[in-house]
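Below is one structure, written out as structure tokens, with a few remarks after it.
Excluded from the complex is one protein chain; the other protein chains are retained at their positions.
Note that the chains take the letters A and B in the order they are written out, and that residue 1 is the start of every chain.
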Amino acid sequence: MPILEFKNVSKVYNNITKALTDISFSVYEGEFVSIIGPSGSGKSTILRCINRLVDVTQGSIIFDGHDINKADKKEIRQVRKKAGMIFQHYNLVDRLSVIENVLHGRLGYKSVMSGVIGHYTEEEKEKAFQILAMLGLTEQAYKRCDELSGGQKQRVGIARSLMQEPRLILCDEPIASLDPSSSKIIMDHLSDINETMKITCIANLHQVDVALKYAKRIIGITAGQIVYDGPPEKLTRSKIYEIYQSDEGELITDVK
Amino acid sequence: MSSKQMDKTTEKAPRPNNQTSVFVQRKRTFTLAFLGVAALFVVSAVVTNYEIIGGLESIPKAVIWMAQHFVPNAKAWSRLPYILSKLVETALVSVAVTVCAAICAFFFSLLGTKTTRTAPWIARIVRIIAAFFRNVPDVVWAILLLFSFGQNILTGFFALFFSTFGMLTRTFIETIDEVSASCVEALYATGATSLQTVFNGVIPSSLPEIVSWVLYMIETNIRSSTLIGILTATGIGYLFDLYYKRMDYSSASLVVISIVILVIAIEILSNKIRKVIM
Partner (left out) sequence: MSELDIAGQPPVSLDIVKYMRKTRGGKIKTATKSKSNRAIKITLFVLLALTIYGFLTFDYKNVDIAKAMAGTWNNVKVLFGQPKLTYGTWGGSLKALFVTFSLGALATIFGAIIAFFGSLLCAKNIANPYVANITKSFVAFIRAVPTILWVLIFTVAAGLGSVAAVIGLTFHSAGYLIKAYAESIEEMDEGTIEALKASGASFWQIVFQAILPSSISRMTAWTFLRFEINFTNALAVGAAAGVGGIGFDLYMAGNHYFDLRELGYITYIVVAAVILLEMIATKIKATVR
């Protein structure tokens, strides 16, 4: 049984802008899927539909046995804590310490009040330190996040999502703001997490070469539609060209 | 090849033309703006019976007058303790008003920001209410409150409260939306509730800006409370008005000097605090 299933999903923003049209695919436990496509093609929207940061207009998404669209508030929380997310701009609370940001990953598990006052158990704090150690950040634990480099910030982002004990990690352009060497570190960590912890990964990537190197499966998306879904080896040059060049096609249809 | 050349020439030809037209247009805009301001000036001067020469002459006159009469004398110094007590009272009112208004405005602005994902109509109502309180001048509140509260410290308090509340609500909404939008998204993505997100994301990331605005409003309110004081016969404003109407300009000058020292001291202190917290 797939861990995640998209069934004919469409998304229209403000009744005009079509972001996704009739998207269907399934992801199985332990897969490393990379979604590639030009900017504005709907990659981010796909990820944000999975944890209901964005509501879909049509179709259904099943994740971990929940029908996301029909989920009530409580169920959405349930879904979100099982799906970690990391962002292009890291989206950390810059003025808090690294360890506090990592502990934010536990908020989904807490009662409202203990989350509000920021009460975490010793077990949770030790866990946070273990995760930081794994990512090579123990020395930074008490630093404020705005003192870190981009690569370090992204590792904090990964740590926060691991703290959620997720079944799935959604990566929205995780390396788009990083230099090549930091990018490699981040991708290696993600791939490691995927292999040793068996956590499913879905990563939006801008760089085709990175996607080809790390992913076990590629989904190519153009103007809100899937144009390729398969292993990286079968992704031909002409297919890549189709994914990225269809920019022009989109322009032409816009003019019409 | 020839078509390419054609392209190049057609591409290049309009450029100088364009550039001159930009310059001409800019010049025209400047001339129009200048004429507009000049016309506004003339009309305003006529409407208000403003004498330009009289105005210029009055400045040296005022300086001489101030040097002669607007200086504290012995009698004024003997009033210093009383003046200071009123000054402290005014400062405390300004702080209390700003703090109370800021607390209310903060919770109110949470309903108006995108970060808490409240319904759009609620956010809209919040903005309208804030605009209402911001745009009704504090003078109106002061006169209105005078009816029921009389010459009381609370008259000044509430008069400043309403406009501060309106002003801070708008500012807080803008600050929170600007500063914490990104981390808020991440916190919701972990499964945090709105209240948890506010306390773990919104407050830590926007607090420095908020404190900075509160300090700024305290400065502003000290100045405003002088004016409100004159209208409602309370605080340091009243004291100035009293001496001024009695033509005891020495004592009035001491009031002004004490206000200046207080305001500058608060400004310096606020700037120091801002430097550390930002």
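Keep in mind that, in the parts below, contacts are C-beta pairs under 8 Å (C-beta built on N, C-alpha and C of every residue); 3 or more make two chains touch, one makes a residue touch a chain.
The model shown is predicted, which means the values in this text are computed figures rather than measured ones.
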Contacting the left-out chain in the complete assembly, out of A:Leu4, A:Ile50, A:Ile68 or A:Ile99: A:Ile99
Chain A, residues in touch with the chain not shown (by the definition above): 95-97, 99-100, 103, 109, 118, 120, 122-127, 129-130, 133, 138-139, 141-144, 162, 165, 196-198
Contact footprint on chain B, counting only the chain that is left out: 37, 40-41, 43-45, 47-51, 54-55, 58-59, 61-62, 65-66, 70, 89, 92-93, 95-96, 98-100, 131, 135-140, 143-150, 152-154, 158, 207-208, 211, 214-215, 223-224, 226-227, 230-231, 237, 240, 244, 249, 256, 259-260, 263-264, 267, 273, 276-278
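One rule holds in what follows: only the chains that are shown with their structure count from here on.
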Of all residues in chain B, those that touch chain A in their complex: 180, 182-183, 185-193, 195-196, 199-201, 204-205, 207-208
Residue ranges of chain A touching chain B (in the complex, touch as defined): 51, 53, 76-81, 83-85, 87, 89, 91-96, 104-110, 112, 115-118, 157, 160-161, 164
